[in-house]
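Note that this complex is displayed minus one protein chain, with the remaining chains in position.
After this line comes chain A, so read on.
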Amino acid sequence: MGKQPAAIIGVGQTHHRAKREDVSMAGLCREAIDRALLDANLTLDDIDAIVVGKAPDLFEGVMMPELFLAEALGAAGKPLLRVHTAGSVGGSTAIVASSLVQAGVHKRVLTVAYEKQSESNAMWALSVPLPFNMPVHAGAGGYFAPHVRSYIRRSQAPTHVGAIVAAKDRNNALKNPYAHLHNEGTTVESVLASQMLWDPIRYDETCPSSDGACALVIVDEDTAKSSPNPAWIHGTVMRSEATTAAERDQVNPQAGRDAAAALWKQAGITSPIDEIDAAEIYVPFSWFEPMWLENLGFAAEGDGWKLTEAGETAMTGRIPVNCSGGVLSSNPIGASGMLRFGEAALQVRGAAGEHQVDGARKALGHAYGGGSQFFAMWVVGADKPSN
């Protein structure tokens, strides 16, 4: 027996903010879950299993939060799984949930991912000094900035390409009522004028620190019949690689390339740029848009920035990227990957509201995590897959 068809029929997310002091962690998750269930026209009683994801426990200082969250997530009497793959966790959590349906184990699976970053400080949590070592680490920005510099050198990209991405995503976010940042009037010039934080990454080229959650309802073919607009899963892939291997390509990681190749094959896609109508790509620092465009195969190596510079990643371009505003506009880390996956589903369901790409039929959701060592991605479509 092959893989069973599976579809997303419910997508829910919170209003992402720097501090959601009005809700607890459980309340934050339920805000997203309740919206996803309402969208799916189901209740928690209809759900067979729950899969929860979040990034490192040090962010909230609660070890194994799934223990105390179980009841609030409606998991009493049901299977509850927790997934962790650093920043990509929102994507891999959705993939684990979808695999339970595709394997025929469950018919209706609820998945939720969250982060309540206001409970601590991510820079601190990612830079705890270790004995014997040199304390030069400086959070995620400090980790990725040298690799952005390598990309610029390798591709010979003009230095304002990062600012183009930031201005685009911030303006896209104005069309997304859930986005954390609604910075009116962001332009390439204003981004370039913002403070240089981790040279070559400027303040406006970095993601915010957000509280937020995202939830999806993933169901089997029978249940999907009740939905007017299911988003069918055409392919899911996860890949990992060793973070500290000698001569590892940090700009264009092998695991990402392999994952993308496997994904396009699974989804029956031969020319991603022609066949994907909208892409939600994990871009926490603006330069990762051109980097991932190449890693994913939307552009040849060294050519990703040309798509960005030509406006092809704008909502009206050949390959609209992050119409929701992306990670650059909302970054509840654990949820950020699931937001990419959920926004891709919204696009092919025609339910993305003001940031809908007209007539989107196939969309990509993508996430990466750790030191670019975990990759998770899926393709969803308006049509049931034929394979």
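Everything below uses one rule, namely that contacts are C-beta pairs under 8 Å (C-beta built on N, C-alpha and C of every residue); 3 or more make two chains touch, one makes a residue touch a chain; residues count from 1.
The working rule: contacts and distances are computed from a predicted model.
Not shown: a single chain whose UniProt protein name, out of "Branched-chain amino acid ABC transporter permease", "Sarcosine oxidase subunit beta", "Carbon-nitrogen hydrolase" or "DNA-binding protein", is "DNA-binding protein". From the options A:Ala55, A:Val251, A:Ala299 or A:Ala344, the residue with contact to the chain not on display is A:Val251.
When the full complex is taken into account, the listed residue touching the unshown chain is A:Ala76, out of A:Ala76, A:Ala103, A:Ala193 or A:Ala310. For the chain left out of this panel, the touching residue among A:Lys3, A:Arg149 or A:Lys306 is A:Arg149. Considering the whole complex, the residue from A:Tyr114, A:Trp198 or A:Trp378 that touches the absent chain is A:Trp198. Take chain A: the residues that touch the chain left off the picture are 19-27, 30, 43-45, 58, 60-61, 71-72, 74, 76, 116, 118-121, 123-125, 127-139, 141-142, 145-150, 153-154, 195-201, 242-247, 249-251.
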